[in-house]
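With one protein chain withheld, the remaining protein chains of the complex are depicted in position.
Chain IDs A and B follow the sequence of writing; residue 1 opens each chain.
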Amino acid sequence: MSKGKHFVVPMVCVAAVHLVTFLSGFFAPYDYSEQDRHLPYAPPSTLHFRDAQGTWHWRPSVCALVERPEQFGVYEEDRTRCFPLAFFTRGYRYSAFWLIQSDRHLLAVTPPAKIFLLGSDGYGRDELSRLLYGGRLSLCAGLLAAASSVGLGLLLGTVAGYYGGWCDAIVMRCVELFLALPWLYLLFALRAFLPLHVSPSQAFLLLIAVLGIVGWARPARLIRGIVLSEKERTYVLAARMFGGSDFYLMHQHIAPRTYGLLLTQAALLVPQYILAEVTLSFLGLGVAEPVPSWGNMLAALQQYDVLVSYWWIWAPGFALFLVCINYWRLASAMQVAAEGTAHWQ
Amino acid sequence: MKYLAHRVLQSFFLLVGVSVLSFIFVELSPGNYFDEMRLDPRISSETVSRLRMQYGLDRPLPVRYARWLDSVAKGQFGFSFAYNAPVASLLWPRARNTLVLTGSATLLAWMIALPLGILSAARRNGLVDHATLLFTALLLAIPDLLLALGLLLFAVRTALLPAGGMMAVGSEEMGAWDQTKNLAIHMIGPVLVLVLACLPTLVRHTRAAMVDALNLPFARAARTHGISPRRILFRHAFPVALNPLISLFALSIGSLLSASLLTEVVFSWPGLGPLLLEAILGRDFYVVTGAVVLASVFLVCGTLLGDFLLIAVDPRIRMEKLA
Partner (left out) sequence: MPETHLLEVRGLTKTRTQGRWWQRQFEVCALDNVDLTLDAGQTLALVGQSGAGKTTLAMCLVGLEQPDDGDILFDGKSLLEPDRKRRVRPRQDIQLIFQDSSGALSPHMSAAQILEEPLLIRRQGNREDRRERALGAMQQVGLPLSWKNRRPHELSGGQRQRLAIARALVTEPRVLILDEALAGLDLSVQGQIVNLLIDLQIERSLSYLYITHDVELAARVADEVAILYQGRIVRRAPPETFMANARLASTVLGRSDASDLSLGAHMGA
């Protein structure tokens, strides 16, 4: 039971983050591309629980922002125009998991007030909404890419280990080749050799494919090791004697022994891939505007005044930190459960 | 000896494989440098095709590969369309700049990590140990990008450090000592980022390796014999822990060229990373290939060095591989 304890907290945190971002349509007050040209780099909204007369309300209100004349980017609240927040209201349509269609949102406020819980970016877009939508993209990319890497590694590692001979030799040479390339450089090179200007959905799939190809080598080698020892077991021999085909032996007896390792590898790869996607998008090689990704949101920090003055633009970084720390703890817990001690790769 | 020759040969073939792989990717990729030119109505399509022929882009793949190999043999590493110069003339200065950064960072990181790791292992579960583990856990979770941006913010806010670049403007007029000081000041930010990025893994691995070595039966037996803890630590446990540490060191050496890409871009340090990025955005493929192959050379050499060191240091491996 003490083993189980280490899993719970990171697992819950990771699941919570994923769930919230998947349902970003519900949690985000605005669409990710909805702009307000009058309110670039607005600071996070102040929530007022007392109205202009001083009465306490349970429902907070938000006041409209007005730009101070002659001063760019500095805002003042117009206390005469305050609007209460509405919860569970109807707004723009969105879909979650490509299946559920809805128009219910958690938070909304009547215009012209804007509820910028995390401020706004250079185009007046709500940072929180973009954080959620961007998170959906970055996290999804990481998950899917890790799944493809691990899946590809399982396939090639099992085939190489089971059949041996020249099949094994070829796969192992390829593994060495891919491991001889510096990871990040390979990623960049692969990305370089693919079309630069693609639509966001194509970019997303491209990213997943590229990340998947870059990372299959290490899982494949580890899985091959397991397959090599498992295929010599007497009970596998017995199953073959009963007439079991190669495929039966592989999927019934050998592959299940690799699942523990696969999960651990996946837990290690997901944060790496999320970071890779963020890096690529930060440098302009990943997902492009207007679709948000934590990477291209952080790219705004490369401008001097943004870096220094607008602290809320760092929000994706903080979210990234939370996600990474929980994934590392999850991977640690898995390794502890599997081997008794945690190694760092 | 046969083993070492075998390893060197294997590394060579690996590098050949890497270069072939790069070329195949170039072949498969849509678009090239001259596509941009084609869009420009002022440049006629004949000029474009003539340029393509001049650079040999219309030849089949094996011919291009052979010509590239020839260029490598001559020390040129292909041709850059954007800079109109041999790739090597771009690579070497940039690589040197990167190595200055990563070399210092790696040295510094190991100099901190080794004593810290050994100390943590020696006083397991003590205050130092817990603090180290906590600190490294936090550092591990912070992505490199955030570290770089954070330090840049610190540099800009406090004006203690320059906000990027390698040398101040007008540094050519300074004397040699001033130039060195200037360089050093500019290096502090990126080196700090790199050190903080790789420190946690190094410390944890060192600690783990030392703990494993100290738990071995012979170390425990040495304790009961009354040998002083310090002697056990350095004379007995450390040589055993050296084995995994050498592999880690080989990896450190191997990633000297490739670990600092992001940091260089954020700090505007003129290293290999920004060159690669620029070449990618400009579709200057020979530069990309050259940079990737160069970085792979380092990685492969690093692994090879690790193997050689292991044989030199660990008598068990020496016997196994050279017998």
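Note that a contact is a pair of C-beta atoms (placed from the backbone, for glycine too) under 8 Å apart; a residue touches a chain by one contact, two chains touch by 3 or more.
Bear in mind that the values here come from a model prediction, so they are computed numbers and not experimental data.
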| item | value |
| --- | --- |
| Partners of the unshown chain among those that are drawn | A |
| Touching the absent chain when the full complex is considered, from A:P60, A:G244 or A:G260 | A:G244 |
| Residues of chain A (touch criterion as defined above) contacting the omitted chain | 233-235, 237-244, 248, 253, 256 |
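Note that only the chains that are shown with their structure count from here on.
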| item | value |
| --- | --- |
| Rounded Å distance between chain A and chain B, as computed from the means of their C-alpha atoms | 26 |
| List of chain A residues in touch with chain B within their complex | 173, 176-177, 180-186, 188-196, 275, 278-279, 282-285, 298, 301-302, 304, 307-308, 314, 317, 320-321, 324-325, 328, 341, 343-344 |
| Contact set on chain B toward chain A in their complex | 10, 14-15, 17-18, 21-22, 25-26, 28-31, 137-138, 140-146, 149, 152-153, 156-157, 163, 201, 204-205, 208, 254-255, 257-259, 261-262, 265-266, 276-277, 279-281, 283, 285, 288-289, 291-292, 295-296, 298-300, 303 |
